[in-house]
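What you see is the complex with one protein chain gone and the rest in place.
The chains carry the letters A, B and C, assigned in the order they are written, with residues numbered from 1 in each.
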Amino acid sequence: MKKAPTDAIVQIEGHIVDSDILSEVFDLIIKGGGKFEIRDFVIGKTNIETSVAQLRISAPTKEKLNLLLNLLNAKGCFVVTEQAATLKRALKDQAVPDDFYSTTNFRTEIRLNGRWIRVTNQRMDGVIIVTGGKAAVRKLREVTKGELVVCGLNGVRVHPEFKSRERGDFSFMSNEVSSEKKVSLAVDKVAEMIRKRQGKLVIVGGPVVIHTGAVESLCRMIRGGYVGGLLTGNALAVHDIENALFGTSLGVDTSAGTPVDQGHRNHMRAINQINLAGGIKNAVRRKILRSGIMYELVKAKVPFVLAGSLRDDGPLPETITDMNEAQAAYAREIKGAEMVLMLSTMLHSIATGNMLPAWVKTVCVDINPSVVTKLADRGSSQALGIVTDVGLFCHLLADRLCKQ
Amino acid sequence: MKKAPTDAIVQIEGHIVDSDILSEVFDLIIKGGGKFEIRDFVIGKTNIETSVAQLRISAPTKEKLNLLLNLLNAKGCFVVTEQAATLKRALKDQAVPDDFYSTTNFRTEIRLNGRWIRVTNQRMDGVIIVTGGKAAVRKLREVTKGELVVCGLNGVRVHPEFKSRERGDFSFMSNEVSSEKKVSLAVDKVAEMIRKRQGKLVIVGGPVVIHTGAVESLCRMIRGGYVGGLLTGNALAVHDIENALFGTSLGVDTSAGTPVDQGHRNHMRAINQINLAGGIKNAVRRKILRSGIMYELVKAKVPFVLAGSLRDDGPLPETITDMNEAQAAYAREIKGAEMVLMLSTMLHSIATGNMLPAWVKTVCVDINPSVVTKLADRGSSQALGIVTDVGLFCHLLADRLCKQ
Amino acid sequence: MKKAPTDAIVQIEGHIVDSDILSEVFDLIIKGGGKFEIRDFVIGKTNIETSVAQLRISAPTKEKLNLLLNLLNAKGCFVVTEQAATLKRALKDQAVPDDFYSTTNFRTEIRLNGRWIRVTNQRMDGVIIVTGGKAAVRKLREVTKGELVVCGLNGVRVHPEFKSRERGDFSFMSNEVSSEKKVSLAVDKVAEMIRKRQGKLVIVGGPVVIHTGAVESLCRMIRGGYVGGLLTGNALAVHDIENALFGTSLGVDTSAGTPVDQGHRNHMRAINQINLAGGIKNAVRRKILRSGIMYELVKAKVPFVLAGSLRDDGPLPETITDMNEAQAAYAREIKGAEMVLMLSTMLHSIATGNMLPAWVKTVCVDINPSVVTKLADRGSSQALGIVTDVGLFCHLLADRLCKQ
Partner (left out) sequence: MKKAPTDAIVQIEGHIVDSDILSEVFDLIIKGGGKFEIRDFVIGKTNIETSVAQLRISAPTKEKLNLLLNLLNAKGCFVVTEQAATLKRALKDQAVPDDFYSTTNFRTEIRLNGRWIRVTNQRMDGVIIVTGGKAAVRKLREVTKGELVVCGLNGVRVHPEFKSRERGDFSFMSNEVSSEKKVSLAVDKVAEMIRKRQGKLVIVGGPVVIHTGAVESLCRMIRGGYVGGLLTGNALAVHDIENALFGTSLGVDTSAGTPVDQGHRNHMRAINQINLAGGIKNAVRRKILRSGIMYELVKAKVPFVLAGSLRDDGPLPETITDMNEAQAAYAREIKGAEMVLMLSTMLHSIATGNMLPAWVKTVCVDINPSVVTKLADRGSSQALGIVTDVGLFCHLLADRLCKQ
């Protein structure tokens, strides 16, 4: 009782030959148990023209065909017959029909009332909610019972980032994560990207930034107006304040480099001082806190978010201890970012990466190659990974940016 | 106008020669700018006798002397004149006088009303609160205005874990973190420790436990009654449930090992299913979730805590999103634990380690040597680090424990 | 005085669309400052048909064009006008004309006397020497003054390994180097590959094989007839013999797992014993050496090569201390190998990889992901990387292969 084979015609456009898209499409079909026939193939004959391919895809069962279309959708293939997106109602708060469409981080359009409309608030692993003729990505937990959710693949079109033939600046070292590279070249590149940016530069950092001695470098960048926001956790702020108040970070004297015993005491003392002052901003106002990254941010009115973590001491009053709220605060600050610089923090960097649309440039710096690989590998041509010492990197970067 | 030198007499007892304590004490004094004179030294002449040393310590200033006494206190030195602990009142909620005593994870006594009393709820980086003649460690954020806080070092006595001359079983491989070791020997040792334990075994695990194929091994250990609690995050539970419902983890087919596209969809589908069911426990009751680690825990009524994280998707209904509450829940489950097995998670393991008194045995297993080094190095002789594949480790361990 | 642009017509055949070859070709041209026009493109319309593309490539100068043709040659493009290979004489021993053709590890043909002939002894970074109408790859140092060397790209045709559309068994986990995987699945696969092989299985191993307790597993595989050769260094042999004679490896008791002091003495004693006996083979014959990997190899008459290294103690009499001779000995044993299993040694694995043609299957096992990445990334679809504990891996593999 084998089901009758079924087929569908899909189309894909773009620099599909000289990116790897077409190979991947063929691959997916064969691996998914399907077959294909190339109905039409107009290949771009010069560097500028895009190509268009139309394929007839057949699969042994309706289910397999749907699975295939599902996979191909993420690569930019859309079913040629232009059907409207299927909308179903959320079954209860935070729960949707099982065939819900799960978003990628690429630009996405859905077909509604005979037109393709852009989905806003693009991010990975969300659902698309339609209200008042508009479509936006939402986290599952933000869905309310009865809302209209896009389901299945009909009328959903994804625009993956094609690698451009004409290599732009950003392609430098992409896919090239290695500690065996000349870092000063990468610093030049990043400095140039920062200078040329139109939108905001957001920094995501971990406490290693303090331990490796990048405090003064980041302070210079903040004073220079280069930093549009800092996304971090309680620890960076605690150690920055410990350093500002007592000259140590994690119990190590930051100018002599020698361990001072009772360093743990110092970080607890720092938290206690800030608690007494009623928070970081108050501590700056009362002139208790008079230097360091947190001080400069407050002075320059640059927004920061301290997201809590299970391993926190304290935490400081400004730390957001609820993770849903912290994610929302991160998402708020990322809006309008053109570029994100991730410094030595896997937790905050992955969290941020999950929220970013594919077209935001990310630069990830860490001394551990596996962290860089993980972060730079976001299915986007916009991620640059640099394996090096974060303290020295920031020092060189601040020098490049803040020359006088 | 140099201040007059000052001095104090401190005493230390125990296996101070054949542990490294005495060397460290001398070291601290010299590095701290002090001098010492050995007034008395009764060295234990056999393997069983402890030694007692009494030192006169002098320092150029009162401040330096206090700093030194501070450092030496953590090594078990106490000022010979038996003064009562100094108590001061908390200045406001979550804020104490700046000279507060910051706790270690070693057994601690304070002198109150002419007697040494044991401080309960021992953990690192806390403060000691005295109420009704009793003393307990509290987190700074749990302190209320007006409570009595131990300040300074008078009347505080710490008992570091001395390495015993007669090497017990646990010393096996301690300080020996290496991937160049025969792991099966370490598994034997851990299995023996688990069988001989009197208190609870608590497991702390990350999602790699699922990806490396340890699900069935842990299920056997739960069914065998070996697991007294699971401390983890949202991710382990999501991927365990994804595996149970759809046969994948992180989008990889767990029996074929090949990637299934749309794996991200599966983990979101899993969350959606649990949301629909109203949580993990309800999903088990309604027979929607019928296998896996979370299923076995619910069936066996073994408590678990899912602590939230900034990088969570969902999260699942049982996940505690507020970090202060999550820390409290972890602390609750750790009570009575004799042994903690940490599997491939730096975040949850460090969080747990921060809460543990030094005498709880910890075994940390990870394929990354630097994670193991960080976790095994808790200033305690009770930490064992094993660098190996977590999936294979759990497989061998379950075999050793659950033979029939 | 800009030179006139020049052009050439090249052709490429194979599964060039669904592998990434075509994309790479276009990429190279654009990056190299050239332009291209697609003259002809016959795309394979089914899974089985190959595609053929003919491109006109133009570049601003003759030099740039030649550079481009050079690059494209390695991707399988050949100049359509079939010119004979250019032959020039070696200038002196070990020195050739500067435009010599430097080989890849892919199958290569050169055009000689109007016919395409296969080049033998294929390996990377060699030169092609023509003698008596035959062509063979040679290392530069093996070239004698006056010999005929292939220069430039005319008449040289390379056949890269195309990824097959129909995924064969070996593609499992290729490009998938991760410690977050279920290793038992990879072991199944490797065991199957070993059982199905037609040619020799050669093992390349480092001393970690001994320290992680894989001795008995490898001995079983040797006795089972699975091992066709062992390529290693002095250290593996020394520690294997130390283990056989004294029960330790690197000074650690291999059955108790506890360090035995004077372990260094034991490895020197082992070398001394073998020196006294006049070598490993004599030690086996005289029944001084009666167990372990080296013993089993001698007994089973399986060839082994011990290559020296700058860090060697001893070395043992069988160790080849001259690196040119050691490379030659390795190359000899690799002849006829269908599969190479690399166990925890970067030095010997890279050395072996340099000698292997692209079509020999390699499996690389190491606990360090960056070693696996480096070795598995040989521009070949035939390399499988597994990040896991080598001792446990060998244990599982021997179990799969040697069941009774």
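By our rule, a contact is a pair of C-beta atoms (placed from the backbone, for glycine too) under 8 Å apart; a residue touches a chain by one contact, two chains touch by 3 or more.
None of these values were measured; they are calculated from a predicted model.
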Touching the absent chain when the full complex is considered, from C:217, C:327, C:344 or C:373: C:327
Residue touching the undisplayed chain, where the options are C:34, C:228, C:315 or C:391: C:315
Those residues of chain A which, in the complete complex, touch the missing chain: 172-173, 176, 179-186, 189, 208, 211-213, 250, 252, 254-259, 367-368, 387-389, 391-393, 395-396
Positions on chain B where the hidden chain makes contact: 17-20, 22-23, 26-27, 30-31, 35, 37-38, 41, 43, 45-47, 165-167, 369-370
Absent-chain interface as seen on chain C, which is shown: 28, 32, 67, 70-71, 74, 91-92, 94-96, 98, 100, 102, 124-125, 140-141, 233, 261-262, 264-265, 267-269, 271-273, 275-276, 307-315, 321-324, 326-327, 330, 347-348, 350-351, 354, 368, 370
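In the analysis below, only the chains that are shown with their structure count from here on.
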Chain separated most widely from chain A, comparing mean CA positions: C
Chain ID, smallest distance between chain and overall C-alpha centroids: A
Where chain B and chain C are represented by their mean Cα positions, the distance between them in whole Å: 46
Whole-Å separation of chain centres (CA-atom averages), chain A against chain B: 33
Chain A: positions in contact with at least two other chains: 370
